[in-house]
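Here the complex is missing a single protein chain, while all its other protein chains stay put.
Per-chain numbering from 1; labels A and B assigned in written order.
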Amino acid sequence: MSDAHSIASSEHHEPSFSTKAIWKTFWILLIITVAELVLAILYYETDFLPKHFLNGIFVIGTLAKAFFIIAEFMHLRHEIKNLILSLAIPALLFIWFIIAFLWDGNSYKNLRNDYDRHHLEQSKTKAPEAKKPGAAD
Amino acid sequence: MSNEAVIHGHGVAAATHDEHHVHHHKETFITKYVFSQDHKMICKQFLITGMIWAILGGLMSVLFRLQLGYPDTTFPWLEDIFGKWAKGGKIQPEFYYALVTMHGTVLVFFVLTGGLSGTFANFLIPLQCGARDMASPFLNMLSYWFFFLASIVIFSSLFLETGPASGGWTVYPPLSALGDANEGSKAGMDFWIIGMALFVVSSLLGGLNYITTILNMRTKGMSMTRLPLTIWALFFTAILGVLSFPVLLSGLILLLFDRHAGTSFYLSDIFIASTGKALPNEGGSAILFQHLFWFLGHPEVYIIILPAMGLVSEVMAVNSRKPIFGYMAMVGSLFAIAILAFLVWAHHMFVTGLNPFLGSVFVLLTLLIAVPSAIKVFNWLTTLWRGNLRFTPGMLFAIGFVSLFISGGLTGIFLGNSTLDIHLHDTYFVIAHFHIVMGVSAFFGMFCGVYHWFPKMFGRYMNNTMSYIHFWVTFLGAYLIFWPMHYEGLAGMPRRYLDYSGWVSFRQFGDLNRFISTVAMVVFAVQLMFIFNFFYSIFKGRKVTSQNPWGANTLEWTTPIRPGHGNWIGEIPEVHRWAYDYGKDGREFIPQTEPISANESGH
Partner (left out) sequence: MSQAIPAGTKWWNGGKSPYNVEYGKLMMWFFLMSDAFTFGAFLISYGTIRFSSNSWPNPNEVFRSFPIVGEMKIPLAFVSLMTFILIMSSVTMVLAVANGHAGKKYEVAKWLGWTIVGGFAFLGCQAWEWTHLHHEGAWWGRNPFLNIDGTQSSTNFTNFFFTITGFHGFHVFSGVIINIIMLIMTLKGSFEKRGHYLMIEKAGLYWHFVDLVWVFVFTCFYLL
C-alpha cells in the first residue's frame, strides 16, 4: 500500500515548490502590506487623499495579497484547472453576499436617520472630551 | 493506476482486497451497529433517528392542531401529561409557541435535512457511483454521531423548566436574544443554539464526504454525465449545505454573544414591557440576523427539496420503463436552482424594513427560480407520458410528489412578488405554500425513496396493502389539510396565533379549522401505520429473491441482495452507459454495466 502511495505522490504532483518562488511571494506580500501601512499613516497625519479612494486601494491590495497566498502558498496555481474552477466559482457567491448585505446596511442607516429623529440627534452630539481615553496623551 | 491509488486513499485501498477484508475482521455488535463505518449502516441510523424525530415533530403538530381546531374545549388529559404547560386542560400560549417552534426546527433540520439527505446520500452515493464506501468512512461515522449529539441536546431542551426555544424556528432576535422577554428565550434558546451548532458540524462532515466521494471515487466509466439524477441532486444538496450552514453558525455565534456577553449585534433601542426596563443596547440591527439566517434558510429549503427531486426522477424513470426525459436539462436545472438558492434569500424579508429597491432585485431573482422548476416539472410529466407505468408504492409517491410540487410551487410565484407579499406574508397562505412545496412534497420524496430502496436496504419488501393505504390517505389528507389554508390566508388570517375566536373576521373559520385538525390527526395516525409497516417488514417482510427486483439499470442492483461492507464481491463493475437505457432496442432495460453492443442505436 505504501508503494502505491509513494508512486502516487511523486507522479501526480506537478513541478514541486521552488524556494525562489516562495521568497518572491513573501516579498510581494510584505511590500503590499508596508505600502498599505504607509498610506494609512500618511492619511492619518495629512488627509492627503479622499478616504473612499484610499479604501479602494486597500481593498485592491487585500485582494492581491489573497491572490498570492492562494496561488503560491496554497499552491493552487499549480493544480489542474478543474480544481481551480471548482473553488473559484463558489467563491463568486461572495459578490452578491457582500453587495446585498452592505446595501441593506446602508439603507437601514438612512431609514433610521429619516424616521428616528432622536437617533439622528444623538449621532450628531459630540461626546464630552473627558470620556475619551484615547486622548490621554 | 497511480491516480486510482491516490483517489482511493487508505480507507478503501484496504477494501480492494475486500474478500480478505470482510472475512478476517470479526465485527462486534459495537462496530457493526453502533459505531459503524459502513455507509449502509450509517444510512439506517440516520433514517431511524429521522423517523423518531418525525413522530415527535408530527405529534407536536397534532397537539397544536388540537388547540386550533377546538379552542373552546378543555382536555384534562393534557394537563395530566404536560402539567403547567396545559393548565386546566388548555394549551398555554408559551406551550403553543414552544410547540410550533420545535415542530419547525425538528422537521426542517432533523427530519428533512438530517433524516432525508443523511439517509439517501449515505446509501446511494457509494452504491450508485460504484465505490466501496465513502471517501472517509470515519468522518462519515462522526457525521452521524454529531447529528445524534445535536438530537440529544435539542431533545433534552424539551424537558427544561422554562421550556425549549419558542421564538419560532427562525429564532429572530430581539425575542430570541432576551431571556426576559420570553420563557423560551431563557435556557431553551441556549440549548437550541448549541444543538444547531452540533448539527452544522454534522452536516459539514457529511457534506464534505458526499462531495469528495462523488467527485473522486466514481468507478471506471462512470463519467459525471452517466450519474443517475439522484447523485446529481445529492451532490448539489451537499454543496448547498457546505456553503450555507457556516453562515448560520456565524449568525448564531453572534446571537450567543448578544445573549450572554452584553453585545449589541442585533439589539438596539429596546424596552421590555414585562420588566419595565429600557436596555442600554444601541447600534445593532435585527435585520442583520434575518439576513444571516436566511442566507442559510433559503438554500436550506433546497437542501430539503433537491434530494427528493433526485429520488423521484430515478424512481419515476425506473417505473415508467422509459428514459428520464431531458437528462441534461434536469442536471442543468438542478445546477441553476443551486446557484439561485444563494441569490434570493431576502424574499423572506420583504416586510421587515428591507430596502424596497433591493427587495425588487430579490423579486426578480426569486421569480427566475420558476424557470428551472418548471423545466423539471415538464420533464417529469414527459417522462410519465406514454410510459409503461408500474404503480409501485414508490412510484405513487413519486407522482404524488410532482403533483404537490406543482400546486405548492404555483403559490410561490404569488409570494415571490413583494407587492402581493405585503398582503400575504405571515398568513396561512404562507403556511400552506411551504408545507405543500417543501414539507409534504419532501416527505413524499422520502417515502418514495424508502419504498423503492427498502429491498436493497433490508433484503425484504414492505407490505403493499399498507403502503397503498399510506399513500392515498397521506396524499388526499395533505391536500385537505393545506388547501383550505390558502383560503384562510387570502382572507388575511395571520399565522402564529393560539386562538382566533376573538376575531370577528376569522371566527367564521372555526369549522374549517376543526376540519383541518381532524384530517391532520387521521394523517398522523396513518404515518404511525407506515412506521409499523417499516419495522414489521424489516423482520417479517417478504424476502427479496432476485438481485434486481425492479429491473433497474443503476449499480446498486448489481451488488448481492444483502451486500456486506465493501458492497461488491470482487471487482467493482465498470460502467459503459448512462443510467436510463429503458425500453431501448426492444429491451426493457439495459444495466449500466453492460457494454455498448455494435449495432445499438444511440439515445
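To be clear about the criterion, a contact is a pair of C-beta atoms (placed from the backbone, for glycine too) under 8 Å apart; a residue touches a chain by one contact, two chains touch by 3 or more.
Only a predicted model underlies this, so the values are computations on that prediction, with no experimental measurement involved.
S.K.: Please work out which displayed chains the absent chain touches and list them by label.
M.R.: A, B
S.K.: Determine which one of B:168, B:221, B:549 or B:583 touches the chain that has been left out.
M.R.: Spelled out, the listed residue whose C-beta touches the missing chain is B:221.
S.K.: Using the definition of touch stated at the top, determine which of B:99, B:127, B:270 or B:292 touches the missing chain.
M.R.: Considering all chains, including the one not shown, the answer is B:292.
S.K.: On chain A, where is the contact patch with the chain that was removed from view?
M.R.: Considering the whole complex, chain A reaches the absent chain at 2-3, 5-6, 8-19, 22-23, 25-26, 29-30, 33-34, 36-37, 40-41, 44, 55, 58-59, 61-62, 65-66, 69-70, 72-75, 79-80, 82-83, 86-87, 90-91, 94, 97-98, 101-102, 104-106, 108-109, 112-113, 120, 122-127, 131-134, 136-137.
S.K.: Determine and list the chain B residues touching the chain excluded from the picture.
M.R.: 3-4, 6-7, 9, 130, 135-136, 139, 204, 207-209, 211-213, 215-226, 242-247, 249-251, 253-254, 257, 261-265, 281-285, 288, 291-292, 295, 574-575
By our rule, only the chains that are shown with their structure count from here on.
S.K.: For chain A and chain B, let me know how many angstrom lie between their CA-based centres, rounded off.
M.R.: 36
S.K.: Could you please specify the touching residues of chain B with respect to chain A in the complex?
M.R.: 2-3, 5-6, 10, 13-14, 239, 243, 269, 285, 287-288, 291, 295, 342-343, 346, 353-355, 358, 361-362
S.K.: Which positions of chain A touch chain B when the two form their complex?
M.R.: Chain A residues touching chain B: 1, 4-5, 7-9, 11-12, 90, 93, 96-97, 100-101, 103-105, 107-108, 111, 116, 119.
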